[in-house]
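A single protein chain has been omitted from the complex, and every remaining protein chain is retained in its original position.
Moving on to chain A:
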Amino acid sequence: MATAAEQWVLVEMVQALYEAPAYHLILEGILILWIIRLLFSKTYKLQERSDLTVKEKEELIEEWQPEPLVPPISKDHPALNYNIVSGPPSHSIVVNGKECINFASFNFLGLLDNPRVKAAALASLKKYGVGTCGPRGFYGTFDVHLDLEDRLAKFMKTEEAIIYSYGFATIASAIPAYSKRGDIVFVDRAACFAIQKGLQASRSNIKLFEHNDMADLERLLKEQEIEDQKNPRKARVTRRFIVVEGLYMNTGTICPLPELVQLKYKYKARIFLEESLSFGVLGEHGRGVTEHFGINIDDIDLISANMENALASIGGFCCGRSFVIDHQRLSGQGYCFSASLPPLLAAAAIEALNIMEENPGITFEPRKSDCRLH
């Protein structure tokens, strides 16, 4: 039965072949030949390798001259020869052999040559040695680090704090941990270099607003809102951040934090506050610009500061709610892939914090001398 059916189909086919018009057959024949040709021809490579001969390639390699690795620097470049400081860089400083009064260091609270800080660091040196020989994840976490994080969190009245071993790396690692490609960051035009590097590493869309100009920021936020309404699906997954500094390194002005917090809730953007210069200086107890303006610290998503200015140590920290800070323990590059802070520096920072807590008046000194100078 089956074979009969097959034969019947075959007969039909052969008959159709005979009955088809000639042009149809010729067209079909050409198409079949074309397919066979394509099947057997060489693959077409999208990235065309040059069809240069080996000899030509060798000539090209011979001829190519790279630029010198670095351009020559003239001997009298202003930044080439650094001023050499002999002895401790405290209030009275010896620069290039001459004794001067120090108006150049960020030693705001004068803790650089405080004997208590030195004693605490010395005790730590005698107990732990100098280096930690490992990142935080691999036996580089010392009880001093945990202590310091605890104390900083308590001092700033936040849930958690995280320490970095270098001030520059703090904000430069914190921003890319949260803001990724496709997210939007509104940042002040006068932001410091570390923030700029952090933003560059994050690959997000950067929108600059005029320095301390809240109207300009609001304009940008409104524009973004209009964009969002055009594409609500994309808007639902695009995170927004506002990055500002408490006290700007480049201009010396304070950011208008209350207005920023209002804008935050109106346009649903998170605030990252960089307080390297304002920590220990502004606010009644030195808690920074949030205390200065009397704002609830939970309104700021992340506060980042370095301990190299007021605390006269080395390193940096971020503090905020656990929900935000804990993420950096696995995604902060400067935290995971770098050795932890030497314990003597952490101990010095703890002692400096103790001094700050014991005499809150210490933070008023720089402001008083500031007013006199102005």
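Assume a residue touches a chain if its C-beta (ideal position, glycine included) is under 8 Å from a C-beta of that chain, and two chains touch if they have at least 3 such contacts; residues count from 1.
Simple rule for what comes next: contacts and distances are computed from a predicted model.
Only one chain is not pictured, and the protein name UniProt records for it, out of "Neuronal-specific septin-3", "serine C-palmitoyltransferase", "ATP synthase complex subunit 8" or "Ribosome biogenesis protein BOP1 homolog", is "serine C-palmitoyltransferase". Touching the missing chain, out of A:M156, A:V281, A:L345 or A:I362, is residue A:L345.
When the whole complex is considered, the residue among A:I175, A:A194, A:V243 or A:V289 that touches the unshown chain is A:A194.
Considering A:H24, A:R189 or A:R203, the position touching the chain not shown turns out to be A:R203 (whole complex).
Residues of chain A that touch the chain left out of view are 49-50, 52, 57, 60-61, 64-73, 77, 79-80, 82-90, 93, 95, 102, 104-107, 111-113, 117-118, 121-122, 125-134, 136-143, 145-146, 165-169, 172, 178, 192-194, 197, 200-201, 203, 235-240, 265, 268-270, 298, 306, 308-309, 311-314, 321-324, 326-327, 329-330, 333-334, 336-339, 341-342, 344-345, 348.
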